[in-house]
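Omission of a single protein chain aside, the complex is shown with its protein chains in their original locations.
Labels run A, B and C following the written order; every chain starts at residue 1.
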């Protein structure tokens, strides 16, 4: 209830501050019998971890996850899974600067108003460092969904500030530090980021995530709709300011005759729905797009106040991502995996015995393939 | 868990189908002592109800709400509040058309896949008729937030298909059937809708909602962030495909130096944050924008399949809103009220004793007012 | 969260006061496809309803339940089920007596302290009248458990004040107003109650409930144990002061060699466990016993205070059950059904794919049958 748990049937409860001894989480609700090893989770942790390119923060963290419980003889037991990542690079430094001042566009002011004080070291609990545990937990969901249901969840950066990817080549995504699916745009992005760093500024980004192979029927029809839960999961990622499913904001100017995805025995024509109709998965690809704001920590000075309410000027030094969107792709994938996992379990609780006379449509009609 | 409950501390659990005998809900968690009468809820129900202009469905429903419990001698008792609205205009008609066929872009196909069969009369539980109960329940939250905290929640239609409101004049919003805040655009919208009706098509829309007077500190920092819960509430409204907080998708192209709202003792400069920093309210206006897809029920024929999977052509007759966005403003307001109410209660559970040395900033810096 | 919802996957949310217009509840999470009609619920409602013998309150309520949603063409649809019972016998009377005074051993004083005031008419929300909705909702669970899993839930009164049933003959239970399974004790109970009524006093009782045919595996191992959830369900019935599973308090004086139920290929020997081991059902009968305190409303005068804190003497008139235990059997059955239903759904969410090499033991070893 105090906001450190995600999910209802497949839950992740996390703890840990940026500069505390460790981050951890408990994953509860994983069915027994899944083969699981820390290395299954390490791959996505490595994709997210800082310090792997010159375009991300230079903080060095191994982000090595340990499984402390819930796995026996290589398989999940059905009981709670404890995960732990120790913080290794908690550089001791002088925090007097941010201790008594609120960094603009950060959670500093709101934490102080909510709690009366805050762990100011590196943002404490509000640091994006916390998302490491989401990626670790999401890795369990990803593996289960893949092995049990054949669901694949993948993401990419579709826009970096003004630069838009114009090709979606999945084979390119993992070959560059931006998760950009358009090889031609990578050099442009590199130059853009270099110029940005020079100016001490930051930039926003857009990430797309796609789940393929999702069976129809996931999601509840009124309040816990699949799209509502996806929106919550995505907007809950640090720095996200907007979420779209399917056609998203383009729907505003669409006519019904244009927006609706017609049904044929060979599949749906089009996917303006983004794979969700009436809050329930249709079997088409689930397509999600999110907007990430530019990093708030920049080297350009800006006005702020101190904890007593006096006017100040502030410059944020330290190791920060100039574009938080760059490392956000694995986080968005993890969150989508957690939502789908939760709904997969909920679905079978209630609908395990359902027999439907209508055949399941192929995910896409021929003209789209 | 089966998706008919919204909220954690202030909860709404609802039931009812489009063509069943009644809709109802139970509001639980309302503090005792709030003066409450059915008339307090009727105002917003009347704003939402069908048949009030020629631009909405011609179904006639009085939507009169009865309070069945939880209020004694004019005040809430602190126990659960039962609300009931009887369906009066359930025109008996021939449903054989939609009984065995899936209307494109509707929940028909997904309901069948999830449940094996469905109440096909008027969409059953997937009908937007269900949102009447959200508006009724939201009315309780709205009243409490206003009286206890001085929070005001208001919405308007900012775009109807291609037509954008360019002025925000709150006094205009309630004077036209579109909730459009720009008087100059109303005739244009009327003409647009008339032409649309003639073609038997529908159109999307954008709604903005604003909460003013929100105290800082609402929202949890990691998973139950205020913005995440707002995103869930909004994406969970029928036909919504996108949600933005503050600058929303414009953040993608913003620089950090542009996006960040600087702090001054006189208030924040700008509101790109939309009133939420690190998942927690900052005291600025909370600004939300949502995209609603065009109504799926249109008179233009379209391809679909029947419940056995055979190809069909379908035309949707009946009484439908050509733009679901038109009646969505009170629904979006209600959902925002429910989220804020829930977090107001959560906040005081945990932070009731908090003393913060930092003064609360005014909602806006002088240059903005 | 404000305490009007029971269950996690199969939930009942209820509303209604003793003397309000109606009682109602929403049952959420019922799988689709269950044949359901109001008459399925009426049988247990009739067993619970007041005024059926001279040993219960003379309030006359038809307790006719209506199903307002969630059932279509005779089958549950998988969406929320709205149930409503109108109050018909709300005798208008003078409440000035209890309005300003706290009836001893009632919830009057605690409601006032919690909420600042209370609906004093007939106890308002604290009236046992509210349990009608539990019985109605439990009826859905009972039917599902029986049809889908072959689980039978039955209860009986095992003790009325000093009189203990010494025989368990299930065929006798429904033939007397006490739900007593020992025909020889019924006349004794009748005489006891007649004498009690004459003195204007009340008496406690003990109810036993048994679930047969429960598959092994229901219940979570640490916090949501099956026995813990049963304890909560039972202690949450008005007037219950004690709960036992299996050997219960007799365990205190047992040795391990005596308490442990040995396992044989033909089944367990003994059932001190009451069908639950490590919080999880074993496949044996689940046996529960509860203590109900004597009714607090008696005609004998007693000291109390008024709402200003002054000493008073009070006599409770009106229509009251001299032994609340008499009508509690169907309530206890309903609560046990709700718990088992919830865990049946939870179990398949997580353990649907589990294959166990060990054969399921018969519920009882031969020497016990």
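As a working rule, a residue touches a chain if its C-beta (ideal position, glycine included) is under 8 Å from a C-beta of that chain, and two chains touch if they have at least 3 such contacts.
Nothing here was measured: the structure is a model prediction, and the numbers come from that model.
Asks: Have a look at B:193, B:345 or B:361 and name the one touching the chain we're not showing.
Replies: B:345
Asks: Thinking of the whole complex, not just what is shown, which of C:125, C:185 or C:327 touches the missing chain?
Replies: C:125
Asks: Pick out the residues on chain B that sit against the missing chain.
Replies: 1, 9, 29, 31-33, 78-80, 148, 221-222, 345-346, 348-354
Asks: What residue numbers in chain C mark contact with the hidden partner chain?
Replies: 1-6, 8-9, 14, 102, 104-107, 109-116, 125-126, 130, 159, 161-162, 196, 201-206, 216-217, 219-225, 227-236, 238, 240-265, 269, 272-274, 277-283, 291-298, 300, 302-305, 307-311, 346-347, 349-351, 354-361
Asks: State which residues belonging to chain A touch the missing partner chain.
Replies: Contact residues on chain A toward the absent chain are 1-5, 8-9, 11, 13-17, 20-26, 28-30, 32-33, 66, 68-70, 72, 75, 77-82, 84, 114-119, 124-125.
Simple rule for what comes next: only the chains that are shown with their structure count from here on.
Asks: Where centres are the averaged C-alpha coordinates, which chain has the largest centre distance to chain A?
Replies: For chain A, the chain whose C-alpha mean is farthest off is C.
Asks: Determine the centre-to-centre distance between chain A and chain C, using the mean Cα coordinates as centres, and give it in whole Å.
Replies: 45
Asks: Rounded to a whole Å, what is the gap between the Cα centroids of chain A and chain B?
Replies: Whole-Å distance between the two chain centres: 25.
Asks: Send over the residues of chain C in touch with two or more other chains.
Replies: 1, 9, 29, 32-33, 78-80
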